[in-house]
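Right, chain A next:
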Amino acid sequence: MRFILNTGRTIVQGCHVEDKYSETYAGEVSTCRMNLLDMLELGVEEGEYVSVTCGSGSVVLKVVAAGEAIPCGSVFVPYGPYINHIMPEDTHSTGMPDFKSVVVVITPTTEPRKTLQDLIEDLGGRMYEIR
Partner candidate 1 sequence: MSELLVKNAYVIDPVNGINGEVMDIAIRDQWIVEEVGSGAMVIDAKGQLTLPGGIDSHTHICGTKVNFGRYMSPEDMRAGRMPRRGSMHATSGYSVPTTYGNTYRYSTMGYTTLLEGAMAPLEARHTHEEFTHTPLQDTMANTLFDGNWAIMEAVRDGDMRRVAAITAWTLSAVKGFAIKLTNPGGTEAWGWGEDVTCIHDQIPHFEVTPAEIITAMITANEMLNLPHSVHLHCNNLGKPGNYTCTLDTFDLARDLNKNRQTLYATHVQFHSYGGSSWKDICSKSEEITRSLNSKPHIVFDMGQVLFGRTTTMTADGPMEFNLYRLHHNKWSNHDVELETGAGIIPVLYRRSNLVNSIMWAIGLELALLTDDPWQCCLSTDSPNGAPFVRYPEIIAMLMSRRYREEEMSSVHPGTEHRVPLPAIDRELDWEEIAIMTRAAQAKALGLIDIGKGHLAPGAEADIAIYPIQIRDVDPSVDYMKVKEAFATTAYTIKRGRVVARQGDCVVDGINSTIWVDPQVPPEYDISNDPEFVKKFDRYYTVRMRNYPVQDVYLERQVCLRPEVSL
Partner candidate 2 sequence: MKFDDVLCPFCGCLCDDITVTAEGGRVTGVDNTCLLGTSKFLGDNRLKNPIMRTDDGWKDVTYDEAIASTLDALLEADRPLLYGWSGTHGEAQCIGVHMAELLGAVIDNTSSVCHGPSILAIQEVGHPGCTLGQVKNRADVIIYWGCNPTEAHPRHMSRYTTYADGYFLDNAFRDRTVIVVDVRRTETAELADVFVEIKPGGDYAVLSALRAMVRGRDEMIPDSIAGVSKEQLRHIVEICKNAKFCAVFFGVGLTMTRGKYKNVRNAIELVDELSRHTKATITPMRGHFNVYGSNEVNTWMSGYPYAIDFCRGIAFYNPGETTAVDILARKECDAALIVASDPAAHLPSKCIRHLANIPVVQIDPYPNMTTAFCNLQIPVAVSGIDAEGTAYRMDGVPIRLRKVLETEYPTDTMLLGRIYEAMMEVRGR
C-alpha cells in the first residue's frame, strides 16, 4: 500500500540523542506509527513488522498503533538511522532532502528488523563497543 511518510522528533528519541546505542533509542526510531484503519487494511497488528520502501531502499520497522493522531494514508517514523536508511538524498538544489511528505510503499513482512549493528555495517561503518 502507498502511504505518505512523515519523519519527526519524539520525546523518547530526543531523550536518547546522546545515548544512541541504548535499546530504547533503537526501539523508538525503528517504529512506524499508523492509523488503526490502515493497519486493518494492511493486515498488521501492533508489534508486527512492515517493510517500508521508497526510492533508495527498504527498511523493516515495527508497527505502533497511533489511534486517530495519524490520519489514514499517512505514517510517522521518528528521525534516526532506520528511516534515514531509505530517505532520498536529492535536495532539489535547496540543501534539504525530503524528510516529510515522502511517498512510500508499505507491506507486512516476517523479515526481522535489522539491528543497529547490521544497519551500520550495511553502510560500511563499524560499531564501537562502549565500555
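Candidate entries met the following condition: all candidates are chains of the complex that A comes from, given by their letters.
Throughout what follows, contacts are C-beta pairs under 8 Å (C-beta built on N, C-alpha and C of every residue); 3 or more make two chains touch, one makes a residue touch a chain; residues count from 1.
Quick caveat, the model's predicted, so the values are computed rather than measured.
Among the chains 1 or 2 offered as candidates, the one in contact with chain A in this complex is candidate 2.
Of all residues in chain A, only 4, 6-11, 14-21, 56-57, 66, 68-71, 74, 76, 79-81, 84-101, 120, 123-131 touch candidate 2 in the complex they form.
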